[in-house]
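Coming up: chain A.
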Amino acid sequence: EDRMALYEPFGEIPVPSEPYRIGVILKTFNNDYFIDLRNGFQDAADRYGVEVEFFAAPGETDLLVQKQLMEDMLVRQFDLIAINPSSTTNLLEPAARATEMGIPLINVNDAYISPEDQEENNIEIISFISTDWAEQMRNHVRYCAEKLGPKGGKIAHIMGFPGSTAATLRLQGYEEELANYPQLESVAVIPADWDRRKAMDVAADMIQAHPEIDCLSASNDNMALGAIEALRNADRLDNVIVMGCDGIPDAVRAIQSGELSATVAFMQYENGYNSIEAAILHLEGKGNLIPKTLFGPQEIWDKSNIDDKVENYGRYYSGMAALNK
Partner candidate 1 sequence: MLDAIISAKNIHKHYAGTHALSDVDFEIRSGEIVGLIGENGAGKSTLMRIICGIEHPSTGTLTVRGKPTEFSGPHAAQADGIAMIPQEVLLVDELTVVENIFLGHEISGATGLSKAKMRSAAQEILDELDCTHIAPTQLTGSLPKGSQQMVAIARRVMQGGAIFVMDEPTSSLTGSETEALFRLLRKLKARGKSSVFISHRLEEMLEICDRIVVLRDGKLVGDFPNDGLLTKDVLVSSMVGSDMADEFSRKISEKGDVILEAKNIAVRTFQGRKTPTISFKARSGEVVGITGLAGVGKTELAHVLSGLREPVSGDICLHGKVTKLTSPVTALKNKIGLVSDDRRSEGLVLGMAALANMTFTSLRKYLGLLGVNRKAEHAMGLSMTKKLSMKPEYLARDANLLSGGNQQKVVIIRQLCSESEVLLMDEPTKGIDIGAKSEVYQLVGNLVAEGKTAVLFSSEPQEILGVCDTIFVLTDRSFFGPYARGDLDYAKLMAIEFGTVDTESMTKETINEYQ
Partner candidate 2 sequence: MNINKVMAVLTRRNMQLLPVIILLAIVMTLLTDSFMSTQNIINLGNRISINLIIAAGMTLLITSGGIDLSVGSTAGLSATVAAIYFQSGFSDIAGPYGAILFGLGIGAAVGFVNGILVAFMGLPAFIATLGTMLAVRGLVFIWSGGRTIMGFDQSYIDTFSGFTMGVPRAVIAAVMTVLVASYILNRTVTGRLLQGLGGNERCLHTAGIRITSLKLGAYIMMGTLAGLAGLTLSASMSAAEPFAGSWFELDAIAVVVMGGTLLAGGRGTLMGTTLGAILLGLVANSINLLGISAYYHTFVVGAMIMIAIIIGSPVISGARGRAH
């Protein structure tokens, strides 16, 4: 079956000369975002006839476990390994070892092994296939500024697990972009550890402390949905703009029902899919076609465009197909 082009950065992909074995190490499997990423890998592998095997640590903060996991995978003689590191540093050692063993690496999403680190540690990474995390929260701030108009208003940020790469970079983007909008005042930044229930409590406290709040920016959809519960309990659903990130099915449904204002979708499925394509290109000796960094598109989905998005992308995102009906 042909792929419907969402985003095809590489053009035509050659037919693999052999059924390559590709290992994929994800951070974890415990939320929809990672499952989408995984599905992207799986679909592409099925389409091009290569083999993938998935591994993940139990939790996002299991840095050491993920490192040990990768070390163990090195003995399994994969043709290529795609890594989705929990932090910018935890996989440096096994990655160096992989390079030494001649196993090519692709860095997908989340933490990024920077060129300096690659050089210093003798790591060769074919490509960083990801999204600009900071940009996602910049989008939040811009969206909020646009909705509130010139008179501006008050905004607060519900942060992910402090110390995790995504949470840190997103907070950075949020703070940097705010500097450009003096009419927006950030009244609180509180972590809720990616946890829906914690986000609900945090949001409840935010609207208590700052009843005049206009806008809540949550570092992911899960927490945005928690915030919505808090707003519902406080009867404030109608006059607070809530923004999430990831575009998971629950969030899409909440946008359709008008509870969630917007989410930043960044095509995690595509990142997985493109990684397999890049892998095949590389293994077929066409590595020159792959850029060192490939940031996929990101889009703001809100009430105005959500139905189109579901129709176009629904079949690629787990759980979203059901939303069509």
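Per the selection procedure, all candidates are chains of the complex that A comes from, given by their letters.
Note that in this section contacts are C-beta pairs under 8 Å (C-beta built on N, C-alpha and C of every residue); 3 or more make two chains touch, one makes a residue touch a chain; residues count from 1.
Not measured: the values here are computed from a predicted model.
Trainee: With reference to the defined contact criterion, which of 1 or 2 touches chain A in this complex?
Mentor: Result for chain A: touching candidate is 2.
Trainee: What residues of chain A sit close enough to touch candidate 2 in their complex?
Mentor: For this pair, the touching residues of chain A are 29-32, 34-35, 58-59, 159, 162, 171, 187-191, 195-197, 200-202, 204-206, 208-209, 211, 222, 225-226, 229-230, 233-234, 248, 250, 253, 318-319.
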